[in-house]
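Apart from one protein chain that is not included, each protein chain of the complex appears where it belongs.
First chain written, first letter: the chains are A, B and C, and each begins at residue 1.
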Amino acid sequence: MQKVKIGIVGLGRLGMKHAENLAFYINGSELVAACSIAEHELVAAKENLGVENCYDSFDEMLKNEEVEAVVIASTSSQHCEQIKTALDAGKHVFSEKPLGIDVDQCRIAEKAVEEHPEKVFMLGFMRRYDPSYVYAKDKVDNGHVGTPYLFKGTGMDPISCIEGALEYAGGSGGIFIDLGIHDIDLFRWFLGEDPIEVYALGSSYAFPKFSEVGDAEAGCAIYKFASGKIAMMHCARAAVHGYHIETEIIGTEGSVRVSPVPQKNLAMLFNSSGAVTECVETFPERFAESYRLELQEFVDCVQQGRKPHVVVQDGTKSTQIALATKEAFESGKTVKIDYDK
Amino acid sequence: MQKVKIGIVGLGRLGMKHAENLAFYINGSELVAACSIAEHELVAAKENLGVENCYDSFDEMLKNEEVEAVVIASTSSQHCEQIKTALDAGKHVFSEKPLGIDVDQCRIAEKAVEEHPEKVFMLGFMRRYDPSYVYAKDKVDNGHVGTPYLFKGTGMDPISCIEGALEYAGGSGGIFIDLGIHDIDLFRWFLGEDPIEVYALGSSYAFPKFSEVGDAEAGCAIYKFASGKIAMMHCARAAVHGYHIETEIIGTEGSVRVSPVPQKNLAMLFNSSGAVTECVETFPERFAESYRLELQEFVDCVQQGRKPHVVVQDGTKSTQIALATKEAFESGKTVKIDYDK
Amino acid sequence: MQKVKIGIVGLGRLGMKHAENLAFYINGSELVAACSIAEHELVAAKENLGVENCYDSFDEMLKNEEVEAVVIASTSSQHCEQIKTALDAGKHVFSEKPLGIDVDQCRIAEKAVEEHPEKVFMLGFMRRYDPSYVYAKDKVDNGHVGTPYLFKGTGMDPISCIEGALEYAGGSGGIFIDLGIHDIDLFRWFLGEDPIEVYALGSSYAFPKFSEVGDAEAGCAIYKFASGKIAMMHCARAAVHGYHIETEIIGTEGSVRVSPVPQKNLAMLFNSSGAVTECVETFPERFAESYRLELQEFVDCVQQGRKPHVVVQDGTKSTQIALATKEAFESGKTVKIDYDK
Partner (left out) sequence: MQKVKIGIVGLGRLGMKHAENLAFYINGSELVAACSIAEHELVAAKENLGVENCYDSFDEMLKNEEVEAVVIASTSSQHCEQIKTALDAGKHVFSEKPLGIDVDQCRIAEKAVEEHPEKVFMLGFMRRYDPSYVYAKDKVDNGHVGTPYLFKGTGMDPISCIEGALEYAGGSGGIFIDLGIHDIDLFRWFLGEDPIEVYALGSSYAFPKFSEVGDAEAGCAIYKFASGKIAMMHCARAAVHGYHIETEIIGTEGSVRVSPVPQKNLAMLFNSSGAVTECVETFPERFAESYRLELQEFVDCVQQGRKPHVVVQDGTKSTQIALATKEAFESGKTVKIDYDK
């Protein structure tokens, strides 16, 4: 089968990781083009990944007819517009999360996807491709926990990334969008239902700057579902032990918990501190395999004419929920979530 | 040193456990009297524990001058009145939780305790005496987690107790009082602060009867603190894997988690299911040592003229918080917690 | 039921622990006498435990007719002789392990036990009373692991005790007797069979003194059973993380493993080291409950006229196996184990 010729836009930390996977580790993928406004990133893509066509303009890249599919790893605020132009240019599209930073943007992307039903569109909720989450979902779907009624999610960024977080404080959209979006996608996926109301709390504890810009260093949110189901979420920016992503789905006949200890690997040390398990340090480390598997799924879908199970509306709804969470946090009040806006 | 002569009121499941400890396993304790309205319980106390003085009237037991201290393990609604009459009769008092089922009752107990400053009064928040919780508190107090900012508590009763729970559904005070009181006490203890607002959700999932009587089979609550700290709690009545009590305190420099797996003991099985850790089945199993240690502390306090660190106001406040939680659950709205009522 | 009046001989670290349990925490026990050659220990027993009759001569204590049962926690080399004199004096006897330090001694104890069939004799293999080991044994006996064919035991003393170990190096009988005796008892118990051959290795790694006196700082032994079963054992004197006792029984249909992490309690810390479980520091900490439960069993047996399941021959055979292990280690050759010597 012929390889899918791919162009990528955005070569930051995650973008470069995607590019590397597309160039070397994805069956059926050929990375033929890259676009970035940072020239050194293009040089790196050319030299290290052998990318032949480099662009500083996304539109120019889209004009390259060899490019069949586009991977969007640019700034969040650009996603939706780029999705539309790429689809309109006849390309398959994989976009990083979040779909958009407001609902109007999301609607643009939704419309574009609807207008190009023959094209593959996929959203980068990579956790859905992590083998442990796939396993957990399979257990839930096959009744091993009975009826799932409660989702508990923890997402703590490591303190090693605090400088970047402080630098972008105020511009990130806030913790409930920036970090929360993943758990929001997960609880929709696991509970199979959209929440109708949210209440949220948050503050700063070690890094007052987050509060100063109206954001929180850590926050919690609780979601009400029409059926009576519940979701609880804890997001934080500065875990000293590493990158801590933990999820539990509790049901009437059991529970499944993913990575209660964010173990770096299968090794345990015994030393004067006791029994010690080192933890993963960053999201690329924790989700290395997921990032590869989601792109493999994208390429497989293109090759096989299939559609991924994540649809564009998943992006819109998770954004709507994240925005409502932010509103609840800012207002100190419960907020009804309106999906028709 | 002379033994403390103790009378117990209430010989139900937990009362009988206390009686057994007082009779056999507490240094400095002598169980000399017991009171119950169930004659077979008194017979058991006499035959198995050698209790010499049996009563069906609490007032009669209090008249026994040999009795220096009273352990109250009767129905929750009787605690406060019995605390008052026992203190007024010149006895030291240990009372099971909750202090009372409404604030007026609690105030009666508070007043009685204040009027008898020379008497030991202790409230049975046994988790505070569990070695793992003592260890966790010590870590928190000694700065090992930095500033604690978030408490996460899980309290799931085992499905093996569901029949009793269904039988008393409607009469238990509700899940947020019945089960929640322990986590409420814990977060006050760990965070060192009282919450100012609560929001709560709950429903029934496998056992609709709880909803029918206005209670919930499982519920979650989130608490706001003036300092920005947060507490989250999950209570449930029917965990299939056993009695699951799990607690985490997250701070700016670390976290401490107690019993993420409610392991029955230190053994792990490897069988066709995989690696299996059996779980504790009930609260007497999980907290066997705590029940002994809290009574040992009570007896030690009496002998040494010390006061326990749990004070009567801990009982009032935890009841106030539990009642506010119930109100939040019933109203579907956030509720401010008023401690001056 | 009347309390069993007990005298104890030996008030060292473990002896004093036993005395405290007998005085305060064992149902049916009354500690009425104590014997030690260290006067300060007797003073402590009198003052802290309220022991009324103190002796510096074991024979004198035996003359006290009030004493019905004797707990022997003296030096290993005295056990057998004291067992005999106590039984001959009409007392029930609990003796600490090992039964004796040579087979001739053991035979003296065996004979005494046989001559007093109406008396309870019990040997202090406390691990058999640890709830996790009881659970594991129950699983094995009820077929949950199929036919058990392999025993793996680890017994590492903590480095915190190294000074004492170095001081007594050369006088302890050697690591395979001193530490190994417990695992030897365990594999006999779990596999239900006595080994026929042993091969052993050992050396010193951080503390050369052990090798200088002909002992080992750490050693391993492997045991052959006539049926084809196997036991492997690892003993060490200086684990930096604490007191590490770990046991696994592997069978044809599963395995059961006890305390792979010698956790201090149920708490886990998350800090800059990762996820940390502190470990138990010493044997009194790890086996606190076992020490109480084995004495409770002894007292129950006396009161109920039952015999414990550990018999005197268990003591002789474990000593024979330990001595054969020592011989294998010293000779560098496999050694057949002769139980008829």
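Going forward, contacts are C-beta pairs under 8 Å (C-beta built on N, C-alpha and C of every residue); 3 or more make two chains touch, one makes a residue touch a chain.
These numbers were taken from a predicted model, which means no experiment stands behind them.
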Touch criterion as defined above, residue of C:S204, C:Q263, C:S290 or C:T319 at the omitted chain: C:S204
Identified contact with the non-displayed chain, of B:E278, B:D300 or B:E327: B:E278
Touching the absent chain when the full complex is considered, from A:G90, A:P131 or A:G332: A:P131
Residue of C:K63, C:R306 or C:K333 in touch with the missing chain, whole complex considered: C:K333
Residue of C:K3, C:K46, C:R107 or C:K224 touching the missing chain in the full complex: C:K224
Footprint left on chain A by the chain that the document does not show: 23-28, 131-132, 135-136, 139, 144-145, 253-260, 263-272, 278
Missing-chain contacts mapped onto chain B: 239-242, 244, 261-264, 268, 270-279
Contacts of chain C with the absent chain, listed as residue ranges: 146-147, 149-150, 152, 199, 201-206, 218, 220, 222, 224, 227-230, 232, 234, 236, 238-241, 250-255, 260, 333-334
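The definition used in the following text is that only the chains that are shown with their structure count from here on.
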Between chain C and chain B, distance of the C-alpha-averaged centres to the nearest whole Å: 38
Touching two or more other chains - residues of chain A: 239-241
